[in-house]
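Every protein chain of the complex appears in place save one, which is left out.
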């Protein structure tokens, strides 16, 4: 998904609902204009907001236009929310929500300089390179369809947008829900349920730090033409291409689909191709075929699809084939919450396959890191001839952030097909673990051709049930990954390198954790944070870091499990047997709010 | 697989290669008669044994019969091994290995009273109820086919039997391998490889304590008509039936197949049916359909098949459907070693599915326990409406042991279909976690019918993305399993309840660990053992036990992983953060030998 | 007798109405073809008066697979592509139920294609309604196995290149014993097909062209007279010996059905295959159970197990 330039307007800090709240404090008056068709029930949105404001301390004034035809037509609804005194419905809007191209065309002018235009990217194509305002693309129509299996008349998109705005301005969700209930409860229980489905989807949609961005511009930063703005799925996709991926295969699933769609559209330009398979089993099999053929290949999916790939992943470990596997995590288990964020697939990534299957797991911390993590995964997969799983998530996938444009010249890896003839002493599975397969097409000077296999095997790939051989091969596959592990840089501590509480995070919780750490330190509390991008193997050197803190609290978006520990916490406790490692977890489909982290670690702090 | 009565002849101690070694010490002279067809190359077996004995301290004398026809025909080869002085090839045999019915018929008489008859259960049907000798059924033909993908002429079954005998008498495997190499190496490398494949398969075939049994009889115990003799797969299968399982579905895979074959053959007698599916995905889906229909259903497989069931297992947790799932573990990863024992699927059983999926994992400790574990799994699955995974393994599956006949009257659970009408206040997914589905066919007095679903849902099963709902439902699914966990009896310590080293085991290592513990205690060392049958959740009360020992060593047949801990050790360390918990692991496709455990724990002992 | 016991539910004489069957308001987009499928399904159930508690609706994942939420009956919303094996488990273990499976073209022909073939050859007694919109709807417009060549989607921006599968050829050749084809814009015809499918003993499939108005608009206009298309019916033999009857389709003739399946889009609508002489798997397995039960007679579970363990002594 591409958006017009808002380069100047984006700070590097990651998005999190609370950033919105932060910014909102400085926001005196907000004029929001909803432009769409009356059939979409945009009046309803306005009505709800007005009522909410009415019930809150907030002042409010609204106005709307009535469509010309009864059958409905273009229409707008404008709300002026204010913490101070509100004198008008506002002539110029701070925010414009555009449902259709015509809404955008007719109303973009009413948006004040530096205002924010949220548009339905399923219908609207904004003017390229318009620097006057900030653009935020949200696939309103399709995300609503996704979240409720359709868009059920006017109870769909408008409720989604209402949820979106509620999160954006950190409005009182509970109060609004109550109002909605009173409204739809009358009609019927299931109408209400559908409305809430859409509302919750909008509320949990990761908009990113929209307000934050707006304010930086107000504070008049100069624009920087070296910065790019995009979402995590896009950044990851181009990271793969930069890393040398030219082939892959997948099957659609939210929120993974955009990656495969972009790869399929883009790879031909680079001389490669991404294949849509009939299911996830075929997808990973095709990708393994491409890998065996000598290419650096990728496959990916989300929760349910990853579970289907576990058998072939076990093969990839046994056969020692390089493969990059993407898991865009979403709410689980089972079909769960397809459009919500969660980090509950970590253990599966490590232990999901049968047998002992040492493999590499990485997790990007923000949108920019999605790009670099992808490149890193490519390097590792090739260097150690191993599957590498990247755990990203629904929030990173769809969130828009800006970052320095990568230095492609220095980063790009050109793929090569290593079919140069091999000498007679070549073996596919050397006991020293330095496996480098000879892809088909390679002449074997010794005249003996290799077999790649999933049965336990000798160095030549011949099946073997010999006890010593099995033991040696298991050791080899494990030591190979340990050898890689020793190359992982020791993580850096954010804050001070000693103190009371050390927060540990992975993946998209990086932002809120960092934010919380800063708040605590501002408040004079000795809280620091360390973020892990390498989850299997874990980097060395953590004990040195941990020992300088009284408490180590692992903050993650998964369940505390049967023994009170989240998934990463479980791994850390198992490796280091350090009782001071505890967990702060939640699974409500939303990223951490700063205040949730702050209150969550309070019990760990002195005087608590 | 059924065997004629050898009731009297079996002690309750579990089998392990070392028991054979034990017994063998008392074994003065062993006369072994191999009876088959010359085409099977039984002479080769004899030849190898003779040469081995020649190269060892052992004395040896052999004789053979030449088949009448050139094309080959019935033939025997007899070997007389002895530690003392050997005067004849032995007229009466202590051991008879019968390849065919005619071999059995013609030579059973030559076996002395109390002798051991090892027969190919693929071809031989021994006389029912013959108490004169000990019968050991081994599917020689099919296991050889399985292990090498065919039986490749005379290099198949005979090498398998040679491996069998080598393990049985604890002969010098290395020496024999060398002899075999010299023999076949001449011919060609791959002929040798096939020979070794078969040899290793025979060597790792879990014969059980054959000699042990023989000697108990010699020491003239009185026979006990309350004891039954069978293998673990059979015991488990009838445990399921006793526990109320009437329906199920599966797909063939070694060593799981015999369970599904017996269920398919037997269930109709009990008014149920086991369905052969087109693959493992369909198998677990059919079983879930049977469960949803109101039955207690079972599915199962081995490693690769379990990986394919991970997505549907995630559904079973989300939808809260009762299901018993069997995993007959074998060597991994991937296709690995289909006919060898390993315990490397524990982590997958717990963490293999996407999302947070709390579920119950049990593991039987010996053949008898397979029966009772199955019944226990049935109870749990129904009582908590949850999937329960039983982790058995290839050794337990095929090993023959004797045990007290179960008291069926008191154990049998008659299945009932609970379609009695439900009141208007019924909900399928109560927040209190006491889920009891109303199967189709149930009249709903309130007029509203329930939906069973894999999407996150409210109490009625309606999809919901509401943050509070998701959090509450995740908590509920977890707390339900914790509630069950609190009902698990605290494990008992074998040996003394305090001391230097506590060995911790699970599954089929129970025997060797127990044996090793006894040896240590005889030698005056303060070693005890605790065995865990409940792996998820773990029983409470372990810290109380651990604190009384200086070292806790977890003995298991899987890899030490990236951080030096086996799979159960990892779980224990994560839960208790107790550094004294260490690991003794191996993955060579064989169960632990006593001496491997003894030497393995030496470093943990004082003076080491 | 140790077979599974079921309490007999009290007989009721209330009539089953559309109102009883209506559950949540469907979440489908306005204009989605699936609304009509649901309406037709309600009407047929009303007509056939199947006991309310005996109706079971099962689906995989997809917009169309949301079906069970919109029918007030026992229902199960499963995972993507596996609805049929699950439904088979229900049908085979509970012959007293009326089992319905619903799903889309991706669910049924892509990830679920193999289960469809094996359920068909085993002739499991259940009714399967495929809502084919020739696109992946719920995941927002990727090429599906029935998307026509040239169809522009998010995975084929330049237009699909792979030959689509032919659902009717698949169903005719895999041994399904009732195979019909209908169009969501033709409610009467849909009802007729659904009714015959439900009354068919064995595995019955109705391939229903149901438009996705958001991601594949107009896909089936060529089969819709109101959109200038042609809705051509399969003329079934009346066996009246008239010369016209020669021309008509014999629903027991597989090769003739295969020829019908070979017609180009929109093809013909109606019953392609209807074979009543193939035993259902339900029947065959029940026979096995009955004969086995007969042999064991009055023996209790405990007695049977004892007997079995006796030979292990």
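Just so it is clear, A, B and C label the chains in written order, and each chain counts residues from 1 on its own.
Note that a contact is a pair of C-beta atoms (placed from the backbone, for glycine too) under 8 Å apart; a residue touches a chain by one contact, two chains touch by 3 or more.
This structure is a prediction, so every number in the text was calculated from the model and none was measured.
With respect to the full assembly, the chain omitted from this view is in touch with A, B, C. Set against the missing chain, the residues A:282, A:380, A:488 or A:568 yield one that touches it, A:282.
Considering C:50, C:165 or C:187, the position touching the chain not shown turns out to be C:165 (whole complex). The missing chain, though absent from the display, is touched by one residue of A:92, A:405 or A:468; that residue is A:405.
Contact with the undisplayed chain is limited, among C:117, C:134, C:211 or C:274, to C:117.
Of the listed positions A:202, A:300 or A:450, the one in contact with the omitted chain in the full complex is A:450. One chain of the complex is left out; on chain B, the residues touching it are 139, 141-142, 145-146, 148-153, 156, 188, 190-191, 193-194, 197, 251-254, 257, 260-261, 264-265, 276, 278-280, 304, 334-335. Residues of chain A that touch the chain left out of view are 2-3, 5, 7, 128, 225, 227-230, 234, 238, 241-242, 246-247, 249, 266, 268-273, 275, 277-279, 281-283, 285-295, 297, 311-312, 315, 319, 405-406, 408-409, 412, 414-417, 419-421, 438-444, 447-455, 462-463. Residues touching the missing chain, restricted to chain C, are 110-114, 117-118, 121-123, 145, 158, 161-166, 169-170, 172-175, 254-255, 258-259, 262, 278, 281, 284-285, 288 (touch as defined at the top).
The definition used in the following text is that only the chains that are shown with their structure count from here on.
The geometric centre of chain A is 38 Å away from that of chain C, both derived from CA atoms. Look at where the CA atoms of chain A average out and do the same for chain B: the two points lie 42 Å apart. Shown for chain C are the residues that touch two or more other chains, namely 23-24, 77, 79. Chain contacts: chain B has residues 281, 311, 315, 319, 453-455, 462-463 touching two or more partner chains.
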